[in-house]
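Provided herewith is a single structure, encoded as structure tokens, for subsequent inquiry.
Every protein chain except one is present and positioned as in the full complex.
Moving on to chain A:
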Amino acid sequence: MTILEVTNVTGGYTRKPVIHNLNFKLEAGELVGLVGLNGAGKSTAIKHIIGMMQPQEGIIKINGKTMKEDMDMYRTSFSYIPETPVLYDELTLKEHLELTAMAFGIELPTMRARVQPLLEEFRMEKRLNWFPSHFSKGMRQKVMVMCAFLVKPSLYIIDEPFLGLDPLAISVLLEQMDEQKKKGSAILMSTHVLATAEKHCDKILLLHNGKVRAFGTMDDLRQAFNMPEATLDDLYIAMTKEEEHE
């Protein structure tokens, strides 16, 4: 079943597009790594998918509907973890969780049952009444992760999740992603940590200069670059070299 469908999408901040004619699909149960240099268009692509930017051309569908067709359904279908945690200074951790549950129409007891294991694994259960000003970058990121996972949507969009998280939290996050995948969710994750991406992602989307350079499993990618033994690091560097030759 297709969860996310991006068709011929071109877009950017001004008339000059940042992303050009993007085409890709995420199927249920897939973890796709979005990989590319700084400025390749990863964040712009994500902003288009979450609806913070409108494509100049092309169509984006989640569960078969565009945002225009059914705004409520579109927005309840995904949760988003931004690269830089965005929290409300005036709300405690507990209130962030409650606010997210309320917005997505999730009963509070259900929410509590869903976040309890995460609170324990992230070692945050004693910090429920803390304000974000007392949190480190990693703790702020954990709040974002919990808010995203309590919604249990069919699509997760995660922008560079590994910065600031300690190794224990990273493994908890990867386990959670794995569990949600098994339950049929799709995950789009942008990252520069190529080894982790290669190890955990089902498919890789290589974005270069706003265009899809290659999309598929590691084997598909090796074939596309004609480098049978290559790691993702090798492919990534080969991709940047192509630019130099151009």
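Here is the rule we go by: a residue touches a chain if its C-beta (ideal position, glycine included) is under 8 Å from a C-beta of that chain, and two chains touch if they have at least 3 such contacts; residues count from 1.
Going forward, contacts and distances are computed from a predicted model.
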item	value
Missing subunit (named according to UniProt) among the choices "ATP synthase gamma chain", "Tol-Pal system protein TolB", "Energy transducer TonB" or "Protein EcsB"	"Protein EcsB"
Touching the absent chain when the full complex is considered, from A:Gly29, A:Gly51, A:Gly138 or A:Gly216	A:Gly51
Sole contact to the chain not displayed, among A:Cys147, A:Ala169 or A:Leu232	A:Cys147
Sites on chain A contacted by the missing partner chain, in the whole complex	50-52, 71-76, 80, 82, 86, 88-91, 95, 98-100, 102-105, 108, 131, 133, 147
